[in-house]
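A short write-up of the structure that comes next.
All protein chains of the complex are present and in place, except for one that has been dropped.
The block that comes next holds subunit A.
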Amino acid sequence: MELGSLQRRYIDFTSALFREGFLDNQYTQLQQLQDESNPEFVLEVVTLFFEDSEKLLNELSRTLDQQVVDFKKVDAHVHQLKGSSASIGAQRVKNVCMAFRNCCEERNQEGCLRWLQQVRQEYFLVKSKLETLFRLEKQILAAGGSVPVLCFLWPTHVETLSV
């Protein structure tokens, strides 16, 4: 694909990610932290996030599957997941984690399982998004272009259309 349209698609895609709340400002900050000395920083961190999250998710499902659920443990895991998602700016995962934690406090196993499902879904969604993003970046770089910097902030509010 041509460089220009690749760049446009990258911008489009990123914009959509921000607009739809998959990512927030924190991701932009991560990108800013990346420089010549640390060219793969974002990728590293995100990969770390993927590994960590998958581990946590497995742990969570195992914990919640048990007869007697250790909610403290669940809470700790969710907290961890929340922290890491906040760090990379995976906003929607973070939001779901917050709701998940509330449910944990209520010691509601069923609710927790439901939320786990939700978190898992959000996680895989954001994962695929980020992977696509990285692939695009790679393609742009391979085409000899520079990855556009998103210097604007999308209005992060999602229209609530409740008529």
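Heads up, the rule we're going with is that a contact is a pair of C-beta atoms (placed from the backbone, for glycine too) under 8 Å apart; a residue touches a chain by one contact, two chains touch by 3 or more; residues count from 1.
We take it that contacts and distances are computed from a predicted model.
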The complex's invisible chain, by UniProt name, from "dolichyl-diphosphooligosaccharide--protein glycotransferase", "DNA replication complex GINS protein PSF1", "histidine kinase" or "Glucose-6-phosphate 1-dehydrogenase": "histidine kinase"
Contact residue for the chain not shown (choose from A:S87, A:Q118 or A:Q139): A:S87
On subunit A, residues whose C-beta touches the chain left out of the figure: 4, 8, 11, 15-16, 26, 29-30, 32-33, 35-36, 38, 41, 44-45, 48-49, 52, 76, 79-80, 82-84, 86-89, 125, 128-129, 131-132, 146-153, 155, 157, 159, 161-163
